[in-house]
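Heads up, one of the protein chains got dropped from this complex, but the rest are sitting where they should.
For reference, chains read A and B in written order, and residue numbers begin at 1 within each chain.
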Amino acid sequence: MPEIIDQIFVLSKHWLLGYVPAGLQPVFSALLSVVPVLIAFPLLFAITTVLERKGLGRMQNRYGPNRTGPFGILQPMADGIKSLTKEDIIPRTADHLVHLLAPLLLVTASFLVYAVLPIGRNMVIANLNAGVLFFFAVGSMVELAVFMAGWSSRSKYSLLGAMRAIAQMISYEMPLVLASVVVIMAAGSLSTVAIVNMQASYTGIWPHWYVFTPWGLTGFVIFLIAATAESNRCPFDLPEGESEIIAGYYIEYSGFKFALFFLGEYLGMFATSAMAITLFLGGWAAPFSFLTWIPSYVWFFTKLLTLILVFIWIRGTLPRLRMDQLMNFAWKFMLPLSLINIFGAGVWHYMPAGLLRWLVVTLLVVVSCISLSRGLRRGKWFHVRTYRFAA
Amino acid sequence: MSPMSGYLLLSALLFSIGLAGALTRRNAILVLIGIELMLNAANLNFIAFWRYGPNPEALTGVMFAIFSISVAAAEAAVGLSIILAVYRHSKTTNLDKMNSMKG
Partner (left out) sequence: MTISFLLLAAITIAGTAAAMSLRNLVHCVLALTLGLVGLAALYLQLGAQFVGFTQILVYVGAVAILAVFAIMMTRSAEPTEPHGSSSFQLSGALIAGIVFAVLAWAVSSGTKALQVQTLQPEASVNQIGVALMHGFVLPLEVIGLLLTAALIGAGVLAMDETRGAR
């Protein structure tokens, strides 16, 4: 019975395909795989916006949206209707065609990425041989969309925002890719399905997730930080720093195009989180062997929501970085650490299994982490800050 | 016409477009882009020959394309930074105006 519930979407797809004439089957098969994803993730976007606003509100000691529907859960509907009915303003000097194409390219690229993410057992749109490479290649199109948006608006603020965003995305793409290289080395495959299958077995009750190794944990943390920067979220949200350049590259967008940018940004965040889950947290695999009766897609979405909550938590906690701090952190800390981490994964592979390799690799990572962070703050001393409240 | 000659003709056309751009345009960045296009046309040839030629299991064409892409990337990076350095001296990217040996 658990197997049937686990595979219910796959089975129902095959059942539906049985009623389609043979000539049309490839088309319908693709449609039946793509359409659920196109529905599920925007729905998740709607849930996340209200979750984020409520969560941030609670962290900042206020209520958050609570007027539309019970507890404000209908707020995304109201937002959607508002952005659909708003006037679509295009600046007179703007490059009209590029101005129109930018949000479309952004959303298209963000959706394309989901083709290689395994949502559950046997539930992936395309099991590509070079799946991880596809993910990063299509993800890099987002940078071009951001530039198109910033340049075509013919506004200083949007161009500055776009330049900041691109510089940041390029700098953090390198640690992002290098952090996932360790997993590719361990799994011996670039296919996301094969990577998850490698992690879906157990010793005793414990799973074989890559995050439970020293190099895996380091890679996961680097990946998460780089993913935060890649999706322009706090504390790396200075492309849209409200206090300096108002809203960054999409300042000249309004109405539905603005909503598309918002959607694209959140879809990018979901996609990188889902990739982090796929690479390090075992994808759809259950965390303990006695919990495998729960369907695989439930585990996937549980992990995804947990990571999203972590992102919201970080956003509510940390202040924004400065541009030079951001660049220094990427090039002088993240990049060397991820390279050393790759070396550590190689050492791990060639040492005999046992406590010794745990010790060696952990020591390598910890020592390099400490020395790199000391190098980063050379010559700067941060005193403990004290505050005096007004009497 | 065999399927391969279609790819080869396309590649020849791409090469000519790149050559025409590199010869007629006066902006240094566009000339560089034209050269990139010519390299890409060569890559398409490699892949087409790998697909339709003998001994595809040796992967020579694919390998050559991969190496050629990385060489093109290095070329673009160095070329564009040279253009930046020249621009800083002569305040122009127009190749016709860069006719002085003095910096």
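Assume a contact is a pair of C-beta atoms (placed from the backbone, for glycine too) under 8 Å apart; a residue touches a chain by one contact, two chains touch by 3 or more.
Since this is a predicted model, take the numbers as computed values, not measurements.
Enquirer: I'd like to know which visible chains would be in contact with the absent chain if the whole complex were considered.
Expert: Across the whole assembly, the hidden chain touches A, B.
Enquirer: Spell out the interface residues on chain A facing the chain that's missing from view.
Expert: 98, 128-130, 133-134, 136-138, 140-141, 143-144, 147-148, 151, 159, 163, 166, 170, 173, 188-191
Enquirer: Could you list which residues of chain B touch the chain missing from the display?
Expert: Residues of chain B in touch with the missing chain: 1-10, 12-21, 23-27, 29-30, 32-34, 36-37, 40, 43-44, 47-48, 50-54, 56-57, 59, 62-63, 65-67, 69-78, 80-85, 87-88, 93-94, 96.
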